[in-house]
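In this view, the complex is presented without one of its protein chains, the others remaining in place.
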Amino acid sequence: MDSESKLVNITIDGAEVAVPEGTTILDAAARLGIVIPRYCYHPGLSAPAQCRMCLVEVEGAPKPLPACVQQVQDGMVVSTDCVEARKARRSVIEFLLLNHPLDCPICDAAGQCMLQDYAYETGQLRRRAVEPKVVLGRDHVTSEIVYFGDRCILCTRCVRFMDEIAQEPVLQVVNRGHYGYIDTMTDELFEHPFSMNIVDVCPVGALVNEDFLFKARSWDLDQTPSICPACSQGCNVALGTKENRVVRLKPRFNPEVNSYWMCDHGRREVVRWGAGMRAEVPMVREADRLVPVDWSRALDAVVEALQGAAGGAKAIVDPGASNESLYIVRKLMDQAGFDGGGFRVPRGPQYVLKGFPKLALREDRAANARGAEALGFERVDDIYGAVSGHQGVLFVLEERLEDAPAGFADGCALFIYIGSVLSPAARRAHIVLPSPSFAEMDGTFTNFEGRVQRFTQALLPPGLARPLWMSGSAVLARLAGGEPFSSAAAAFAALADEVGAYSGLSYEKIGLTGAVSASAESGATAS
Amino acid sequence: MAYPYEHPRESRMLSQYFGDQDAIGIDGWLERGGYKALDKALGMAQDDVIQVVKDSGLRGRGGAGFPAGLKWSFMPKDGVVPNYLACNADESEPGTFKDRELMRWTPHQVIEGIIICSYAIRARHAYIYIRGEFVDIVRVLNRAVVEAYERGYLGPSILGSGYELDLTVHTGAGAYIAGEETGLLNSLEGRRAEPRVKPPFPAQRGAFGMPTTVNNVETLASVPHIVLNGADWYRQWGTEKSPGTKLFSCCGHLQRPGNYEVALDFNLKDLVYDLCGGPPEGRELLGVIPGGSSVPILTVDELDCDVSYEGIEAAGSFQGSGGLIAMDDSTCMVRAVRRMVEFYAHESCGQCTPCREGTAWLAKILRRIERGEGREEDIPLLLDIGANMAGKTICPLSDSAAVPVVSSIQKFEYEYMAHIRDGSCTAKR
Partner (left out) sequence: MSDAMHPAIAGAQPSQRAEKNPDAPLFEGAYKERFDHILTRYPNKRAALLPVLHMAQEIRGWISPETMSRVAELLDLTPAYVRSVASFYTMFALRPVGKYLIQVCVGIGCDLCGAEGVAERFLELTKTRIGETSADGKYTVVEVECLGACAFPTVVQVNDKVYEGVKAEDVEALLKELD
């Protein structure tokens, strides 16, 4: 708290609190754990005070006041739950339900709908109006987002997101008064790399993502904190999962990284990940065929192969691999003599979110290029050229090798593939270790500006897939002594000890909001 | 139109040249003493001009009755950012038609008031926000503005004083809510005319984010007279709290409808029966709305008060815009209220939930009652909806919509009951 700003003492619902001058009643109440109902107010947007849901009684004021904009004054006495405040809230719900279709059974918002929530809270459950309801249709506003006019409560959060945060005012209120509805320009759709945030901010089911439409009920979803892996921004997200699949991504608030927002690309990409054939079992090459084995035999094979290895170790890694996985690969390579490793980063155009320019869909379309660099791997254009003719040990970590040239890794004495999908080139490996996707394990990514952030396990990995910090550290323990890591946190702790950029960091310190590392120094690993 | 019935009991300060074609142009206006007040004002200190208007007790004539001089004194004087004046000529309150006459017959009176006010509040640019439907009046106003520029009453160094003022006539496009001062400011800025949350007030953040004063046409037209003749002179009329004269636009069921300018201690009953001649032959008055459809209806026995702000308030209504609407016994009160509520439903900007949804709901219930499908529970329902709409919104349109409903149920419940019980109407045809 800024020691400069003057403190003001107020009472809300009988409880006293001291807050800095300029605080709104709504925010002051939040400090007391009182959540004043609201629709048009959103902490990331302007506060138009137009829904009138947050009206509270203030002693001495002739009318109820909107808590979202009313600043506190010393000695103010506020009541959010007196008869008048309750009546005002209840009447707002009644007004909103006058023409509302009450189609909860077929509405995606059910279970996470602020209209449902407050209707129950206020007890406004009986309809007094006998006149027929006004019916509006549904209409696409983008190619993927549908607007259901009947459900809209005209809170204008979507309008204000596009205006203030996306800074492209392409969504507007059309008409006046009770004829109003939300629309784009006549007969037009709009496209914007951050458009899906309007679905997030919509308090009801008026804006729906067609990709998610009817796929799941909100109460069926588990929410797990994670980091979006689709670019190097590292937006904090919550994975919505059902039946062991990621069904939806929503942003998590982080004022240092992505505020309340994330881009559409990440949402679309991640939902598609993990689909298709997955590597499920460890495999070992026997007489020119890959044979499924159990982990015990697989790890034996790795240990044996590395003990007899010569010719140094090279690697191709994926910039989407976690710090922990990269660290293990690095340590394994050190056992055989580190001879360099490369990664390539898929690239795309950058789109800055103008109203919150810290956030952009970054050109690096991978989560952990900086993490890979910090562990001594190099960004290259041609990952294959870097290893052609190599005759020693080759580690490939998660890079799919889908465009590998013929004869890839032909001369390698030992080719170990660690990944989740097996392309034909991957199947040329001597040993295959199936690894989980980012959603199926714990780990960290280092984003474009050096912030280390944790993602947590949301799904069960398929088959026998195990994170490398578990399997690889068992190998290292046998080769170099010491104990295998018992957790991703332990792996990171070891990593932080060795890599100067991460010194002093730990999972505890990183928490769920991340921590900034010292500027990355490449290859600062003790050999 | 609307002026033509003169009455000796009027106190004609603003309207003395209504009907006089020669008063419209600048030469005619100068002959009648025009722009002398401006000349005097430019020789005074700006704060002294504010003071004389404050001392006169002139109150806003648009409907709110806020003391004009006090409003002017809120404006910053340091000139760090530009100040603005917006003249509210969006006259849209049903039953009100006085500003149009002021602009039509004496545009220079209004312009002179605008220039004096702008000078006092240190404004560099003044806008007249006039409703777009007033096409012929806009023509007259534009002509007067051009004349004023040509003769040096507008533009750089007015009358050689060094004071510079630009005036722009800005037309609205059909929105009653643009007459609300912050709705007007948004409309002036090229936005939807949606009222703003206050604070901040226009004097802090108004047009284009700059300090702005918004005043009604009649308020500004009163200013030259006050500056020229002094505060005491102005106070010869009216009461202590409501000094001066006001134009009352009288319409509805009257023998002589029109604008009448009376001192603010004039008797309301006399205004209706003497000046306006009361209802047509053979009819009795049922009720009178003294100040535009947003104020409560007074029954005939409640009219014996003076037309000051405090006088009408004591009688149970408000002076409002001074748009007096008389309803005789041929009126179906349910129908009249339905029509008034439909107006508010049509004009609601739609921001606030209680107004946007409540006005439409009230209108639907009233239509249902009017066509004989009402129920007894509709009466308490209407009152409850009204209570849920009043005092709960950014601007008072929501309150205004509830007013005719509540006041007509209070005083004419029998009319509603007739419709509800057997679909009949007590209006005499």
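Each chain carries a letter (A and B) given by its place in the written order, and its residues are counted from 1.
The definition used in the following text is that contacts are C-beta pairs under 8 Å (C-beta built on N, C-alpha and C of every residue); 3 or more make two chains touch, one makes a residue touch a chain.
None of these values were measured; they are calculated from a predicted model.
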Worksheet item: The complex has one chain that is not drawn here; which of the drawn chains does it touch?
Response: A, B
Discussion item. Touching the hidden chain in the complete assembly: which of B:R100, B:R196 or B:K392 does that?
Written reply: B:R100
Discussion item. Tell me which of B:R139, B:R375 or B:K428 is the one touching the absent chain.
Written reply: B:R139
Discussion item. Given that one chain is not shown, which residue among B:A175, B:A203, B:L271 or B:C305 touches it?
Written reply: B:A175
Worksheet entry | Residue in contact with the excluded chain [from A:V173, A:V199, A:I227 or A:V329] | A:V173
Fill in: Residue of B:R61, B:H108 or B:R131 in touch with the missing chain, whole complex considered
B:R131
Worksheet entry | Touch residues of chain A, complete complex, unshown partner | 168-176, 183-188, 190
Discussion item. Touching residues of chain B against the unshown chain: what are they?
Written reply: 1-2, 91-97, 99-100, 130-136, 138-139, 141-143, 145-146, 149, 154, 166-176, 187-193, 208, 249-253, 257-259, 293, 323, 325, 327, 331, 336, 339-340, 343, 346-347, 349
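Throughout what follows, only the chains that are shown with their structure count from here on.
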Worksheet entry | Centre distance in Å when chain A and chain B are each reduced to the mean of their C-alpha atoms | 55
Worksheet item: What residues on chain B touch chain A, complex-wise?
Response: 175, 192, 197, 345-354, 356-361, 364-365, 368, 381, 388, 391-394
Item to complete: Could you pull out which chain A residues touch chain B in their complex?
Response: 48-53, 55, 62-64, 66, 69, 87-88, 91-92, 94-96, 98-99, 128-131, 153-154, 173, 175-180
